[in-house]
Structure formats: structure tokens, C-alpha cells
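Yeah, one chain of the complex is gone here, protein chain that is, but the others are all in their spots.
Coming up: subunit A.
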Amino acid sequence: MHQSPACGVPTAGGASRRRHTGRALRRELPLLPAVLMLLAFMAGPIAYAFYGAFTNRTMSGYKAVNPDFIGVDNYVSLFSDPDFYTSVLLTLAFLLGSAIIGQNVLGMLVAVLMRHTPRSVSSAVGACIVGAWVMPEIVAAFACYAFFHTEGTLNTVLDAIGLDGPAWLVTFPMLSVILANIWRGTAFSMMNYNAALAEIPPEIKESAQIDGAGALQSFFRISLPIIRRTIATNLMLTTLQTLGVFTLIFVMTGGGPGTRSSILPVLAYQEAFKFSQIGYGSAIATVTLVIGAVFSLVYTRVLRPEVE
């Protein structure tokens, strides 16, 4: 390893570096408010939730004013609660079904199909799909509730063609919320993939065509590898968005029947606000955070070789 020239001439180099550092500091000064804001409104609550998970704080009652520090007790009772494991499984099923498979595959499919349809058709379809995404979550949730309700749109349509639909929200709660989240979130993936596919240089595809590649082969061998980074980013974003879904499920099923659609955010809300155990709810929220972090880590690992 050879030394850099700057280290050979300490005085001059040091002075210039100091000047440089000073200027860099001044330049970054305007960032300070943003950093302060982020610390106060992002890191603050997260740190507070981490701390809260180690207390037995409640919403009302004696422990609302004088919570005790109880160490890892919340985690101990959480990890010995069978409901928690059910909830983790439901969360993974929800992630896998609605985000990783549902939104991504369907989003990709729609994006590819839209590139091969006349502009008028693709803009009409695109508008419909984006419509679900533009809606505030609460509106989308009520729309889905009305759609899947026993006397709702879906069963009315089924009835018209002579079929007797089940009580979707009760009989198939997870399927209903997964479909609802696919409906709501597909637009995001579709737009991402549409943009990525549009960036593929047409020459590459042309030369593949000349070499005799079919449509499927050209998609899997040319398009997919080229947009791999978009796929990884999109997977990460949809996973994290889906991990945060609360309103949709809360409105549609309330986490029920029983706990059959209580994914972790719903369980955390229920423990913290319905059963008043803020500390215990914080512990569940922390676990949710960790799951999100693990997924992000996996995706960035997948992404890394492409970057370098």
C-alpha cells in the first residue's frame, strides 16, 4: 500500500483539508433542520417505542402514571403466547400473498401487457388501476368492505349469475384482505415496472429477436435480468408498505373472526389500545420493525452484486 501524497506533506495538506472540512460543514448546515426534524419525528418515536416495550405502561389505571421498568418481560410473555405465532404466520402469509407475489407479479404482468396494447386501452386500464392506489387508505378500505361484504358487490354479482357467494369476510378473512391489498397496491408495482421496461434499449431486444428468441425467452432472459435492480427495490418497498398495512384490515375484518386475520400491526393496536397495554403493544410493534428490517436486509443483499 503506497501512501497518498497528502500524507507526505502534512502542513499544507492539513490546512487545505481543514478549509475543505470547514466549507463542507457550512454547505451541510442547511441540512441541519431536516436532520433535526428526522431525529425528532422519526428516530424519536422509534426509540420511545423501544423503551416503551420494556415497561408495563397502560392507557389508564395505576400503570398509566407510574409504569415500571420490567425488562424483557413483555417479550417473554409475547414469545410464549400462541396467538403471537399465529399472528407472525398470518403476517408472513399476508406479505407473501399480497406483496411479494400478488402486487409484484400482477404489477409486472399488467406492465408487460400494457406495452403490447394500443395506447387507448393501456391508458384506460392504467387509470383504473392507479385509481385504487390514489384513494386514501380509509376510502379504499371501505370500498373493499362494501365489495366483500355478505350483501356486497361481489355477492350481488355472483347472485346475478346464479351463484351463492359465502360470507367472504368471515369465511375467508385472509383471502379477502390479501385480494384487497393486491387491488390497492398493484398500481405502484405496475408503474415502477412500466418505467423500468421502457428504459430497456430496443436494440437489445431486436438483436435477441434476430437471434431467434421468442417473446417469453426475451422476457425472462433479457428484460428480467436488466431490470433486476428495479425488482429488488420494488420488492423492498412493497414489502415495507404491506407490513405497515393497518387500516385496510382493521376496517374490513377488525382482525377477526377471533384472531384469524390479526396480522402484527392489528395485534399491536389491539393490545395497546383495546386492552390498554401500551408496553406490550410496543413490544409487538418492535418485532414488526425487526421483521421489516430482516426483509430489507435480504433484499439489499440480493441487490448488492448488481450494484458493484
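Operating definition for what follows: a residue touches a chain if its C-beta (ideal position, glycine included) is under 8 Å from a C-beta of that chain, and two chains touch if they have at least 3 such contacts; residues count from 1.
We adopt the following convention: contacts and distances are computed from a predicted model.
Missing from the rendering is one chain, named in UniProt as "Extracellular solute-binding protein" (options: "Acyl-CoA dehydrogenase", "Glycolate oxidase iron-sulfur subunit", "Transcriptional regulator" or "Extracellular solute-binding protein").
When the missing chain is restored to the complex, the residue among A:40, A:121, A:158 or A:294 that touches it is A:40.
Residues 26-27, 29-30, 32-33, 36-37, 40, 58-62, 64-65, 77, 149-150, 167, 169-170, 253-254, 256-260, 273-277 of subunit A touch the missing chain (whole complex, contact as defined above).
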